[in-house]
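Left out: one protein chain. Kept in place: all the others.
Right, subunit A next:
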Amino acid sequence: MANRMNWLQGKTVRKNTPGNASHSRSSSTPQIHSTSATIFGGGVKDPSGRITEYSSEDDQCPVCKSDKYLEKKLRLLVSSCYHKMCESCIDRLFTLGPAPCPICNKVLRKLAFTPQTFEDLGVEKEIAIRRRIAKSAFNKRVEDFMSLRDFNDYLEDVEDITFNLINDVEPVETEARIAAYREANAALTLLNTQREEAYIHSLRQAEEQERKERELRAEELRREEEEEREAKELGKRDIIDRLERADGSDASGVVRKAKRERAEREATRKGVAPGKGPQALLRARLAAGAATTAVKDTPHIPFQDEYYAYDDMFTMQSVYVDRASEAVRKDREGIMRAGGYWVEEAWERAVRSAVAGT
């Protein structure tokens, strides 16, 4: 049911094929989405690589028969009756106002032509219809119904209407049905549209928030790096200055001193106690351990209670009459054993519980 709802709203739902049941494993391997577009190439792509307008090398205008070979810039648009023709034909036929479609004779207008997204025009049509149905009228949610049953009936109705529209079955009656429904449910439809908009808005806000935080973090990182670089530069200049002043009497000593000071400065900046490398830390830790003589380390005592004192109050038999575990005990392939399962644990649990009275 949830699947159908998504479908109605024009979202794609990938169905799990039976072979794909162990999802935990398959999800880790990248899945290749092969569509006709990836196979046949063509089309206009947006920055994320998704095809926004379909076109192919084999395109040919059914009206004037010109094709990609003859006309490099050939672009086919789709009419509201789902017939394709090239831009120049559209210009030629419809510039002077509405005119009949050269293929089916339905009256068309120039503005009603749209670019093609999908290779299959059937899909194009179905999506347009579903979008229209879901957006304009049939957007009730499961909360709007008394029972799941009612909701399912409603979905069934919507599906009927959609089917009729797609396949042009009783178009007049169907349109009438939609109009009647829309009139009866105008308020609710509006409310649901608003709900949907609010949801999208909240999603967008969350996204924005996240982006801002990311930027802030990046900025912080950049600043830190800059600081570090500056400190390094300063240190170098400092060494040179000192060498100048020291008159070359003990150059290596001066350099060493300056370097040590720099390391200290760096450490304080990073929040570590100055002058403490791993060795120094270890020494400090050992000293601290020795200093606090108040608490002595004591030898390890494995069990601090009397739990296992019960152990001599019972002996486990090697096997019990136990109908519940018969199937498990058979385990011819050794699967239970390989997984670390012991039937004996179940028996021990029962016996121990009986002895300890828990």
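Following the convention adopted for this analysis, a contact is a pair of C-beta atoms (placed from the backbone, for glycine too) under 8 Å apart; a residue touches a chain by one contact, two chains touch by 3 or more; residues count from 1.
The working rule: contacts and distances are computed from a predicted model.
S.K.: Suppose you had to identify the omitted chain by its UniProt name; would it be "Trm112p-domain-containing protein", "Metastasis-associated protein MTA3", "[RNA-polymerase]-subunit kinase" or "Trafficking protein particle complex subunit 6B"?
M.R.: "[RNA-polymerase]-subunit kinase"
S.K.: With the missing chain put back, one of A:Ser48, A:Thr95, A:Ser147 or A:Thr298 would touch it. Which one?
M.R.: A:Thr298
S.K.: On subunit A, where is the contact patch with the chain that was removed from view?
M.R.: 22, 24-25, 28-29, 272-273, 276, 278, 281-282, 285-286, 288-289, 292, 295-300, 302-304, 307, 322, 324-325, 327-328, 333-343, 345-346, 348-349, 356-358
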